[in-house]
Each structure stands twice: as C-alpha cells, then as structure tokens.
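Missing here: one protein chain of the complex. Every other protein chain is in place.
All chains are identified by letter, namely A and B, in their written order; residue positions are counted from 1 within each chain.
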Amino acid sequence: MTAAQTPAVAARRRNRQRHIAETLFWYVLLLFIAAITILPLAWTLLTSLKGPHDAIFSVPPQLLPQDPTLDNYARVWKQLPVGNFFLNSIVVAIATTTLNVLLTALAAYPFAKMKFRGRDTIFYLLLATFIVPPQLTYIPGFVLARNVFQYYDTLVALVFPNLATVFNIFLLRQAFRGVPNDLIDAAKMDGASELRIWWQILLPVIRPSLATAAIITFVTSWNDFLWPSLMLPTMTNKTLPVGLAALQGMFASDLRATAAGIVMTIIPILILFIILQRQFVRGMTGAVKG
Amino acid sequence: MNRKLQFRVSLSVLAMLLVAVVALAACGAPPAPAAPAAPQVVKETVVVPQTVVAAQTVVAAQTVVVPQTVVAQQTVVVEPTAAPNPEAVIPNVEPNAEITLWTFWLSPTFDDYIKDTIARFEKAYPGVKVNWEDHQATFQDDLKNAFAAGKAPDVINLSVSEGWVSDYATKGLLLPLDDKVSQDVKDLYFPGLWNEQIVDGKNYQFPWYQGMNVELINMKIYSDTAGLKLEDFPKTIDGLPALCKTIKDKTGTLCDIRLTTNDLLAQMVYEGGVDVISKDGKTFTFDSPEAVSWLQMYVDMVKAGTVDKSVLVTDQDRVGLDLFASGNAAFYQTGPNLIREVRANNPGLYGYLAAVPAPVGRSGVLGKGLMSLSANAATKFPNASIALAQFFTNPQSMLDFSKLVAVYPSTPKSYDDPFFAAKPIAVEDSAKPIAKDIISKYADIVPTIPHKADVNDIVLQAVQSALFNNVPAQQALSDAVKKANALLAQ
Partner (left out) sequence: MPKKLNLTPYLFLAPALLVIGVFILYPILAVIYYSFTEYDIVTAPVWIGLKNYQQLWNDEVFWLALRNSFVYLLVTPILIVLCILLAIAVNRKLPGINAFRAIYYVPVISGSIAVGYAWRMLFDTNGLINGALLSLGLIKESIQWLAEPALTLPIAMALTIWLGLGYYMMIFLAGLQNIPEELYDAALIDGCNGIQKHWYVSVPGLRPQITFVAVISALAALEVFNEIYTLTGGLGGILNSGVTMVFYLWKQAFKLQHAGYASAIAMALLVITLLFSIVNIRSLERGTEQE
C-alpha cells in the first residue's frame, strides 16, 4: 500500500486544508437538503399568513406575505370544528396508545419468559399476520362496526381495532427477553404473583422499550386516515386528518385557508416532537434493534 | 436466525392455508357464462324545442361594483289549510319523532336560515325534533358509508344535476313519494321539477332550491385582454371550442369547463342530444354518431390544449370554481348562488364579473333541477321525514331562501312575491325576473339508467381514454357500450 507512506507532516497540513473545505462542503449539502425538506411546509406556512392582496401565484413567486395576517386561521377555526378535531385526535391517540401498550406488554411477557404449550406456534402465527395489509380488514371491520359492536361514528371505532398490534408484541418480547431471569426468580421466592412481577418489577425495567412502542403507536394513530374516514361521517366526530380532508374541499377556492388548515394540523404534533425530540427519535428508530 | 427461519415457515403455512381455501371454493358454484349482447343502435327522433328565452333577457352587468340587494319586503301569504298550522300539510306525523337532516354545503353561510326554518318546522309539527348536519366535500363518501352502516340520515339533501338522486334511488335507498303525498302538495311544485328525476316510474325527491346556469365572465380576461364582446358569447355549446381557441391565443389562459363526471350519460343527453339507452331499457346506445360527435368536441379541445385538464375531469364543482375565482379563467358555468364564493375569496375579481346565459346543449332543453330533498327508505319516521323535506321546499321557506342568495324556488307561488318583480341591481340577481319562466321549463329527459354507478364508471374510463390516451372516440364509446351491455345481461 503505497499511499500510506507519505510523510506525516505534509499529510497533516493537507488534512487541515481539506478539513475546512470538507466542512464547508457538508454545510452546503446539508443546507440544500434542509431546504428541500422544509420548502413545501414553509411555503404552506407563508401562504397561510398571506392577506387577500398577497399573490398566491405570480411570476416570480412571491414568498413573503406583504401584509401578514392570522385571518385565515380565524376563518378556518370559525367554519370548522377544528377544536373538536384536536380533541378527538388526542383522545383517540392517548386511549389507543395506553391500552395497546398495556395489552401488548401483557402478551409479550409469557412469550419471553414462560414455557407453555403452543407458545411458538401462536407466536409465529402472530408474526405472520404482521404482513397482512390493514386495508384488507376494513370491509369485515366495517361490518363488525355496524352489526356487532355498534360503534360506527364514534371514536371507539378507532380505538378498538388497534388495541393490540403484533409489532408491539414482538418489540416488547425482545425487551422482556433482555431482563435477567434472576430478577424474576427472586421475586417469585418472595411469593409475588406473576401479575405483580410483571407490573412492579418488569415494566419499570423495560421502560425505554415501552416508550418506543408508545411513540410508534401514538404517531400511527395520530396520522391514521383511511379507517377513520370510513368510520366518522359526523363533522364533530372527525379526527384531524379526516377533518383536513373535509376542509380541503370546503375551502377549495381558498388556498390561504387550506394552507392555514394544514398548518393547524401539523403544529400540535410538531410541538410534541420538539419537546420530546430525543425520545421520538430513539422511539422511532429503536424498533429496528428489536 | 432461527426466529427468521420460523417466521418463514409460518408464512408458508399461511400461504398454504390460503391456497387450500381458494382451491376449496373453486369447487363451489359453476361460473355463469356471461352472454355479451350485441350493441343495438336505436334511432329516435328527438324533438328539439328552440329555447332562446334566456338569451335576450339576462342583462350583463359590467365592471360595476354594486351593493348586494337588501331585503325589503317579507311575508308571503300562504293559504291556510285544514291543519292547525297552515304549513303543516303532511298528515300522520309520528309523535316524538327525532329525525336527522343532512345538507350539502350550506353551513356556515346559511346556519341562521336553516336553524330558523327548523324552528318553524318544529312549531308547525309539535313533538318532532330535528338534528341538522352539513357536509361538504366528503358528503358523498360520508353518505355512502352511512348507508352501508345503516346510520344514514332521515332526510337528505341530494343533487339532481350531479345524478345523486338516481344513484341512491336505483339502489332502493330512498323513499318513493308518490303514494305518500297528496295531490294538493304535489301541485305546489312546478310539474317539470316534481317529475325531474323519475326512477322506474317513481319520484323520490322534493325539488328544492334551483339554480340557473349562467356563464360567469371575468371581463378582465374576456373583454379587456381578449377583446371579446359579451353579446357574442356562444348561445350553444358548439361555439365553445372556437371561443376557447381564441381565448387561449389571445390571453394564454385555459377554458374552465367541467364534465359532470358522476353523471356523464345525463350530460350526453342534454349537451349532445344523445339517446343513451334503447326505449325498452335493455341495450345501451351511447356510441351513436351523436355521442361520438359530442365526445369528439371535447377531444378536440384537449388536443388543442385549450381546456384545463384537471378541471375537465374533476368530480368537484369547487375545483372549477377555484380556478375561476383565482382570476385565471375567462368564464365558468355555475349558479348565480356561487357568486358569493367568488366575492368572498377574490373581492378584486367581483368588480369584473358579468353573467350571460349558459350555452344550450344540442338537446335544446335548458337543463334540470339543482337540489332536492329526499327521505331515507329505512327511516323510522317516514311521515315526519317527508314532512321536513316538504317543509323546507314549501313556498315560504323557498322564498326566504331566495332572498338570502341567488337561488330560485321550485314552487310557483313563491314567485308571486314582489321580491321577484323588483329590478335587479347586483350581478347575482340579473336572472331574477325571468327565473320563473326558465325554471318552469326544466325537465328530465334522461331515461332511467340501470347499474348507474358502474355504467358511469365505464363511461368515465372511455371518455378519459379518448381525451387523454388517443383512443378514437368511436372506439372508446363502442367498447364502453359493450362493457355496459354485459352488465345488463347479467
């Protein structure tokens, strides 16, 4: 390998120059990608702030509002029950997340730490259902909602079918497996019941994985669209994405209001993201290690 | 690694299960052979009345900003009937009925009107409670799902012009009204409107507010830039291609024209004078020379690049209105009632608005009604539902509505009010004096279409493939007729 035989000093100097050039290069590149990422949303935000005399379409495009206003937001807020959309989305996401994590954590424990008949069969059958496209279940799901559970047009319809997900069971099973058996055995010696062990000893230990599962479930529920759009015809019952689809038509001839509606649906989850950024990223990416 | 292997195994198990079930089912019932029926072209002469009433009378206001008309008079005298409340004309309304009403795109602008009318209704029929809900862009999706879930509203605001009444009536989801409503009540409406959407010989709707198709003109483009004169606006649709070419050449803007994608056969009937189905209702015939020539007109416009393609095939009227309201189209065909949208969204454009009568199609018939109210066939309170639908469409309610916005009553009596005789000031009102005459001539000339939604989908595919995929119009329509006839043969 001849390249490695260059004198060390020269190499260091060259490295320093290269280092500066490289840093510059990376910043330009990163900024460029950031622009691409943020542009559609920034344009939407700017459009939503434009007054009636600011052009939406012009050559060259007018980026900044000359006469910024919050009127568009007021208009959307007044004409659509956006407050209800918020509340519904929050209620559904929190209920789904809490119950789902609880149920899947319950189910994951025996898969990880107990021996019982049919364990592997059940587990791999469950795993196979992971690849079933959710949309496939919507037709029977619709019939169930109407005939059996009678929860059509209520928020329960969004929570119920999502109470347990195979993905989370799998994720939490991996987490339980990482817990040393000694911990469980010691508790058993003290005469604790399995339920107590699960609740008092194991759940606190696997808290990071629970957070991962919770965040994935929350974001999925928050952004879910197709099933809620089938289940929620009543305006005041809609969640944010479904309400946004209704708004899209309502203000078709009013791009400023449409933009305001888009921004209003993004803001709450964005704030949540900024507050919980670290957990978010760990949560959304943590799944892959499982 | 073991885990992945077992995952794979379980996948294969699931796959085999599937295969087994499919194989099992295959032994079920033998498939019925579909007998393709040969398309049969039935020639028929259509009486083409030359209706040009509208042409001379509608005045085009030009570049004047005008105040909106102020409501001066109220009160129309409604003949008292035997019922305790003169407006309560439907007998046997169920006591303590609670019914739901869905309207299409009326909230929030008309919240007060709807709520006031409901309050009047609840006074006229004591003991009935009405829950009102308005739906906009997602109306059709919401309603279809609600019907599927058995939770559809009792009284529904359906569009006749978009073909919704026939959609739901052909599926047996609406309540037939003929036997439930006395002749006195039927006589309240223009006969042409009462009969405007007959499905298999029955009427399913109370005609509600009517529109008058006008062509809204953006004078900034049409006159100032293109140098065209209002009185030269085409009187028939055959003049549109040339107009669009001129406008494109002179202004660079595209024509804002929309196909009624949910009810293309009806549009063929009115615009193209096409016989879409044989008299006995057994074979489709919408590949006749008339139909081909109708489609070819649009194909030529698309080829010439003079029409906005996304508007042409959208299912939302609002998309077309949006283009017009943004000030980037020379004209758009709509009801004067929607001028308020333009005014709200682009106040600057309002001053440049003018209105001329919409061009007439080759059938010569001016058009059909706009909105109606129907009752759900599965309602628990049929009489209360009919009563509500009737109440909203009675002369008093209709007159009140007309005073708020440029819509026109379906009831002749409403026009007796001095309001309609008053001289129009705003562009919205330019059609007021002649409204009664035009609305009374609206008629349904579209035959009942079996399997309407499916057939419409077939026609839509055919029309799109001719418009955008270089399939010759004749071939596209003939193929579509074949497919549609196969549906009939089932």
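Quick note on the criterion: contacts are C-beta pairs under 8 Å (C-beta built on N, C-alpha and C of every residue); 3 or more make two chains touch, one makes a residue touch a chain.
In this text, all values refer to a predicted model and were calculated from it rather than measured experimentally.
Considering the whole complex, the residue from B:Ser107, B:Asn145 or B:Asn213 that touches the absent chain is B:Asn145. Among the residues A:Ala21, A:Ile38, A:Ala74 or A:Leu183, only A:Ile38 touches the chain that is left out of the figure.
Think of the hidden chain as still there; on chain A it touches residues 1, 3-4, 23, 26-27, 29-30, 33-34, 36-38, 40-41, 43-44, 47, 56-61, 103-104, 106-107, 109-111, 114, 116-117, 119, 122, 126, 129, 131-144, 160-161, 163-164, 166, 169, 194, 198, 219, 222-223, 225-226, 230, 240-241, 244-245, 248, 255, 258-259, 262, 265-266, 269-270, 273-274, 277, 280-281, 284-289. Although one chain is not drawn, its touching partners on chain B can still be listed: residues 1, 4-5, 7-8, 11-12, 14-15, 18, 21-22, 25-26, 28-32, 141, 144-145, 147-148, 150, 171, 252, 308-310, 313-316, 319, 323, 326, 328, 453-454, 457, 461, 464-465, 468-469.
Definition applied: only the chains that are shown with their structure count from here on.
Here chain B touches chain A in the complex through residues 6-7, 9-11, 13-14, 105, 107-108, 133-138, 141-143, 145-146, 148-151, 316, 318-319, 321-322, 325-326, 328, 341-342, 344-348, going by the rule given at the top. On chain A, the positions that touch chain B within their shared complex are 52-53, 56-57, 78-79, 120, 124-125, 127-128, 131, 142, 145-146, 152-153, 229-231, 233-235, 245-246, 248-250, 252-255.
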